[in-house]
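Yeah, one chain of the complex is gone here, protein chain that is, but the others are all in their spots.
Every chain is named by a letter (A, B and C) in the order it is written, and numbering of its residues begins at 1.
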Amino acid sequence: MADTQINIEQIRSDFEILNQKVNGHQLVYFDNAASTQKPKVVSAAIADFYNNEYSNIHRGVHHFSELGTEKFEAVRGQVKHFLNAKYLEEIIFTSGTTASINLVADCFARDVLQKGDQVVISHLEHHSNIVPWQMACEKSGAELKVIGMTSSGELDYSDFEKLLNDKVKIIAINHVSNALGTINDIEKIISQAKALNIPVLIDGAQAVAHLKVDIQALGADFYCFSAHKLFGPTGVGVLYGKKEWLERLNPYMGGGDMINEVRFEKTTYNDLPHKFEAGTPNIAGVIGFGKALEYVSQISIENIKQAEAHLLDYATKKLSEIGDLEIKGVSDKKAAVISFVVNGLHPYDIGTLLNQYGIAVRTGHHCTQPIMEYFNISGTVRASFSFYNTTQEIDFFVEKLQKVIQMLK
Amino acid sequence: MADTQINIEQIRSDFEILNQKVNGHQLVYFDNAASTQKPKVVSAAIADFYNNEYSNIHRGVHHFSELGTEKFEAVRGQVKHFLNAKYLEEIIFTSGTTASINLVADCFARDVLQKGDQVVISHLEHHSNIVPWQMACEKSGAELKVIGMTSSGELDYSDFEKLLNDKVKIIAINHVSNALGTINDIEKIISQAKALNIPVLIDGAQAVAHLKVDIQALGADFYCFSAHKLFGPTGVGVLYGKKEWLERLNPYMGGGDMINEVRFEKTTYNDLPHKFEAGTPNIAGVIGFGKALEYVSQISIENIKQAEAHLLDYATKKLSEIGDLEIKGVSDKKAAVISFVVNGLHPYDIGTLLNQYGIAVRTGHHCTQPIMEYFNISGTVRASFSFYNTTQEIDFFVEKLQKVIQMLK
Amino acid sequence: MASIQDIEAEIIEEFELFDDWMQKYEYIIDLGKELAVLDEQYKTEDNLVKGCQSRVWLTSQNTNGSIEFLADSDALITKGIVSLLVRVLSNQAPQAIVDAPLNFIETIGLKAHLSPNRANGLVSMIKKMKAYALANL
Partner (left out) sequence: MASIQDIEAEIIEEFELFDDWMQKYEYIIDLGKELAVLDEQYKTEDNLVKGCQSRVWLTSQNTNGSIEFLADSDALITKGIVSLLVRVLSNQAPQAIVDAPLNFIETIGLKAHLSPNRANGLVSMIKKMKAYALANL
């Protein structure tokens, strides 16, 4: 294909929704940072599981319970492979990135953080990587420290270095900013943290669908993401945790599956990974997620990255030609996210009118109010691309955006 | 139909899996207490949503985001109606019963319980309604008190009365025991607790698929259940909480959607129900759950209850005729669950051999080790029925069970 | 003063003139632009109606049993719709405001903007308007 290494026609036919019409126009889905679309193999796998093989898993001796357990546990293996984790039991299934981060933050508040300790996050975080740490600090008496940002939408690394000291008990940073697209230099952060023996949690929600993550090479202690942003189902998240850490922390939730022995006097906990997986998991969701991972590995993250880099370049160039339009987040290391404001116009108005042309963008603060406050704006219009998008869609978007701006001026 | 008021042929055709063969035999699915099967409308709704309408919800101004939000929020309305709750915002979506109970237990540990306070649970609880309270007591310094049980598998109500005093800050009891089927007299418990102003949490995981719950008539302060035991998807749970309580408690998890304003100095929280729903919810799961609720209401819980009562009677009679077989849990108020042991035989062996005949029962402790300890057994064989089961299936099961017992003797 | 019903009918008639959504939105945007700017003194935290996508400010005043609303929004489309609501509900008797079905919103095809999911503050604004009227019955 002209655009990319990948067969875009073929790929687009895997995502049925891309053929939908919205307000009389073919859907242009540029809200991929909020959630990606799903190839039809994902919903087919879920439907097939429910209709032909469903059962609760773990400890059942009957056929479908065994089969389900096998399929469920096989996905754990796929995730391990996807992240290149060392041990299977380092992969914990949760209900989403937010749940993964809360799990770690709450366990740290209880098992690690003490009054006087510090937790370091950044100004670029999603609320899901801010609020859990505020709550953890409130519970433990630790103090929240925030790495500053620069006007290009990058972390202020010199500020980070100043914040490093031995009171810091954990650093929690996103890999890729959802609001601006900035790819943070987490390698640098992790290596500097390692030097002081400080564990690092990476919020990878925006990274996994766009770039290869090799957790052993990275050396992160925790890595969190959601299946729904990686072409998989809603209600499924992953917490990767280094074995030493997961062993050291006590369970987060109590319930079925996470115990070894329950006595009213004393309960003992199950081994990893089950220790952190209380209750019936999202079985069908995880199995669907396995299909999504299979799909991604067929396309290959490398191809996805290339296709998206092309879309990002193309769109950035086109949008830069529009007067009064200012892109927020101009790092030269970016995922395929473009946030922008148009002088004097409200993002809500722009988004509403673009929707009339079947164009789906996100508007608002993108759950990153501190970034908005930094730029002194109420929100941005955010167009975020995935490998199934095309330059033709970008052309259409840019054309209609200009029309919309005219209407609003 | 002979069996029930409902058209069993029609109903069985709604559950495709019931036609599956296992080890050469038609599947006999008697593991409904672990999880119910799903009518095909559920998976169809999920697949349709993913393939034709998918988007992340809440705050999106584009078409599919609005549509998804509408559909998602409509299910909240369905749940409110299903429980006859007073306010929409009393319905919180979680990832399952276990998550719902942990939410309340953890919030109580932080906001309510003090050293010296007491938490009352019962000997009949599922681990998911034991361990969270053990953890809450450990965190807060409160003491765990356990209502005893009787040899018929019922709560010891006189023991309960003795435990009542004004140090008790919450009572957490299941509506129906998953291991024994006992329907607990929660009306009595709630009314006695009310008299002392003690809040009551009901673990309704095993109740909602079998009997009508009217939360306003009951007066419970919290009511928890999982969609997957109510013909719905995995990864979806409900926490009903009385408005006053949900308003009083602080949020459990932090993240997107649950905030009003995030500042590093101070974050303010969103209104109910969003305050307790951090992060992207299980959108597709909740939408699928809506279909399950619709399906249930078409059949009607009253019809389901009747059909199941018939199956329970029939099976109880048949099983009682088998020598050496002892049913554990013989309350005269039971849901369609039969737990039994056969003198000298291990449940694992029985379950394994029944599986060879395509019969799916659950064996083991059913996440209720204290009950097993009470009976001094390692586990039971549990056959649990749903309205789509038939007396023919029970006949086949009883016949094969006798054969299996012979093999093992 | 015309009744709420009359004004609603008037608005419906105006919108019937439009052939497509673009004319309609252009009109709403114009209404938004024309709406008297709310004096900064009224743009207080108290008058702010929550809504994380666009913000709405609202003040109400009761003069001899006739209620006047003044409102503003930071988004133009929201402001246009605000101006329609103010036009319909201002200078009416409290009971009429409380009872107003506000069907015109659906008829002219703006229902989506009034969905609670929009988070544009409009739903809360209507609630506030009616609550004020109720308190002034």
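Going forward, contacts are C-beta pairs under 8 Å (C-beta built on N, C-alpha and C of every residue); 3 or more make two chains touch, one makes a residue touch a chain.
All values reported here derive from a predicted model rather than from experimental measurement.
The chain not shown here is in contact, across the full complex, with A, B. The residue touching the chain not shown here, chosen from A:Glu73, A:Asp156 or A:Glu294, is A:Glu73. When the full complex is taken into account, the listed residue touching the unshown chain is B:Gly364, out of B:Pro39, B:Pro233, B:Gly254 or B:Gly364. The chain not shown here is touched by just one of A:Arg12, A:Arg59 or A:Lys139, and that residue is A:Arg59. One chain of the complex is left out; on subunit A, the residues touching it are 57-59, 61, 66, 69-70, 73, 260. Those residues of subunit B that touch the chain absent from the view are 23, 345-346, 348-349, 352-353, 356, 363-365, 378-379, 407-408.
Here is the rule we go by: only the chains that are shown with their structure count from here on.
Remark: subunit A and subunit C have CA centroids separated by 38 Å (rounded to whole angstrom). Centroids built from CA atoms put subunit C at 45 Å from subunit B. Residue positions of subunit C with contacts to 2 or more other chains are 52-53, 119.
In subunit B, the positions touching at least two other chains are 59, 61.
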